[in-house]
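Here the complex is missing one protein chain, while the rest keep their positions.
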Amino acid sequence: MNSIRKVGFVIKPHAPGVGAILRDLVAFLEGRGVVCVLEDAAAVKLGARRGLAREKLPARTDLVVVLGGDGTLLSVAGPAAAAGVPVMGVNLGRLGFLTEVPVAEARRTLEELLTGETGIIGGRRFLQARRGRAVHHCLNDVVINKGALARMIQIAIRIDGREVAVLKGDGLVVSTPTGSTAYSLAAGGPIVQPHVPALVLSPICPHTLTFRPMVVAADSVIGLRLQTDGEEVYMSLDGQRGAELEEGDEVTVRTSPLELRLVSSPARGYFDVVKEKLGWAE
Amino acid sequence: MNSIRKVGFVIKPHAPGVGAILRDLVAFLEGRGVVCVLEDAAAVKLGARRGLAREKLPARTDLVVVLGGDGTLLSVAGPAAAAGVPVMGVNLGRLGFLTEVPVAEARRTLEELLTGETGIIGGRRFLQARRGRAVHHCLNDVVINKGALARMIQIAIRIDGREVAVLKGDGLVVSTPTGSTAYSLAAGGPIVQPHVPALVLSPICPHTLTFRPMVVAADSVIGLRLQTDGEEVYMSLDGQRGAELEEGDEVTVRTSPLELRLVSSPARGYFDVVKEKLGWAE
Amino acid sequence: MNSIRKVGFVIKPHAPGVGAILRDLVAFLEGRGVVCVLEDAAAVKLGARRGLAREKLPARTDLVVVLGGDGTLLSVAGPAAAAGVPVMGVNLGRLGFLTEVPVAEARRTLEELLTGETGIIGGRRFLQARRGRAVHHCLNDVVINKGALARMIQIAIRIDGREVAVLKGDGLVVSTPTGSTAYSLAAGGPIVQPHVPALVLSPICPHTLTFRPMVVAADSVIGLRLQTDGEEVYMSLDGQRGAELEEGDEVTVRTSPLELRLVSSPARGYFDVVKEKLGWAE
Partner (left out) sequence: MNSIRKVGFVIKPHAPGVGAILRDLVAFLEGRGVVCVLEDAAAVKLGARRGLAREKLPARTDLVVVLGGDGTLLSVAGPAAAAGVPVMGVNLGRLGFLTEVPVAEARRTLEELLTGETGIIGGRRFLQARRGRAVHHCLNDVVINKGALARMIQIAIRIDGREVAVLKGDGLVVSTPTGSTAYSLAAGGPIVQPHVPALVLSPICPHTLTFRPMVVAADSVIGLRLQTDGEEVYMSLDGQRGAELEEGDEVTVRTSPLELRLVSSPARGYFDVVKEKLGWAE
């Protein structure tokens, strides 16, 4: 990693205490000669009229600091990965699967990054979802889901060109290992270590009870074709963006060439986070 | 049961062969002096211009015969229960959990009903869902579910006035024993014998992994309060009718005084149907 | 309930602090003119040479107090139910599903029982398991399970004389509603309110993935026939007593005429206990 001279800040504006923490970290960095770049919401918190648009911020920095939860981090993950800029998530409330640096460790972790300690940055693969000409990238998951009043839908699943199954149910989650602890877990999927080269397919309320979560190789090409007519069906990406699907629509999901450079807490391993989030310690 | 002098027919119009079966059963019944009453779609099949509206049909008959699947039967279950008229479901394709009389046994089963064999009629309790002044009745389930693009929702659950849990996830199914093999099963709920005096609460993709399906007494009063703001959330009844919910809305679910008198196949017990539908025999 | 003049004590001898609590409660009761009767282990704690055998204690008292966990309470549940004597479980460590009175509430709860407050005693149905001439009673569950090195076993399940399924897998749990939060829950079964008149059948690691937990009426007669030859298979009762089964052995399980009169914490409802034990509150 080149040396860090510019740090961008992205925040969850209504999180309690976010203003004070932002001010503190900006002061800390500026005291070390680092330039701080703020997205709109962060700039307003510090009394400015405006800052940068969130999606444009990563390309103009050497590191993005997110003050908020996993949702806030997801919203800037794509531009950060595209720009090759690492992201450090500081959780303001509860520990997140992505925002794993607690406020109390934020200064120390920044310190390590400034002094070139890059061992704490891990790569997190993205998914690419192609539908017609549109290509989307997401860090956690692509979900095909029926509307709340729709009936059971059918999705024909092909893996590497070969038909695997026709899923009947509420829908399907295709997730990266990173996304395995998000929606996929609630749907019944396994917990997958971030660096396992794999994708997870977890059915949502499958009608066929033998249809179970599947783990396939990361270089698989997954073709999903909607076979249901006249019901509301949506594709959503990282639970943040969505599009309606119609009968016959095909979505092709595969591992993306993009990779998020995510800063881990130096004090925590992956399973420490899992253990704390899922209450295994108790 | 009083003797059967009028039989009503409700059909799934596009089911293959439904016209011929309808004609056959009408001829059979008329040959025995029974008057046949047809809903619109059935009347059209037999060449008439129109018949009765489906929901008005039960009150004018002594027995309703449904030619179709479980969905068709569900659509007439409420009016039939309100009128106290038994329903016989003849499945045209695959065996249904409600439409368990196969075509080949339809004449024989009608014969038994005409000659007063009432042992094959079982009572199936309904749910009542009250929201504000509106009261709905349903045979299978009341489902509160988020829209496809909505995020996790929160539902506060009270049982008999006492708060049990705040569920975070995609939603909740409250089902009768009859409905336990429908959506509740896909959500992870148990199979409950129809005559067990109980209700089932099955969470849909719960965020809290320890939140498991619950079976409560049939006389429980279940209060569900939506605590989520700004997301699309719907209540649906038997997967057929729906209404949007807003933050603070409260739905009260309890066993209804209504009961459907459902005709069972004389040749099958409840678990024979379950075994065949779920492929246990294999 | 007749007035309480004799209280028996059953303890988990190695639980930290059990001696002091025993001494305190005995003093409290004797101060009110109540005679205290001690099982062997409890007598030794108070300096005596010996007391009564645990299983003989209930018949000589008007109330049994258990100081320990659910396992300790289960060990005396049968004799207490046979004698018609209520049981109050005081949990010394973590809250139990059966031992739900905390130490801090023990005196107050005893006080209420002495003054005739019987509303806090609920009936908990037992199971009866018959194998040949031997009849066993248990409060939680009858489990048929393969030995650790045995292969998959087959159990033919009959309900009310009708074959329901042949289960292939590690085994089967038949539980009362009371037992639904014990082993059955770990095997994937639902949580069932104690007063629902039902039994739960939960398969253990079923080979047939569509084989799901079932809830049947409390008056069902469940016939289980082992169809596996040459493998170690055991029946266990409340996880405390066991017997080996052989091919062709048949176990008949039904609700027992016995009922345990269990003292609830006046401050807690059933779901308060569930919520605390399963961490729903978090």
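Remarks
Chains here go by letter, A, B and C, matching the order in which they are written, and residues are numbered from 1 within each.
Criterion: a residue touches a chain if its C-beta (ideal position, glycine included) is under 8 Å from a C-beta of that chain, and two chains touch if they have at least 3 such contacts.
Computed from a prediction, not measured in an experiment: that's the story for all the values here.
In the complete complex, the residue from C:R5, C:R94, C:R107 or C:R151 that touches the missing chain is C:R151.
Here the missing chain is touched by one residue of A:P13, A:G122, A:P190 or A:G242, and it is A:P190.
Where chain A meets the missing chain, the touching residues are 159, 162, 164-166, 177, 180, 185, 189-193, 195-198, 200, 208, 210-217, 220, 269, 271-272, 274-275, 278-280, 282.
Chain C meets the missing chain through residues 145-149, 151, 169-171, 183, 185-188, 204-207, 209, 232-234, 236, 239, 242, 278. Not every partner is drawn; the one left out touches chain B at residues 209-210, 212, 279, 282.
Simple rule for what comes next: only the chains that are shown with their structure count from here on.
A separation of 37 Å divides the Cα centre of chain B from that of chain C.
Computed from the mean C-alpha positions, the centre of chain A lies at a distance of 46 Å from the centre of chain C. Work out the mean CA point of chain A and of chain B, and you get 40 Å between them. Within chain C, the positions touching two or more other chains are listed as 210, 212, 279, 282.
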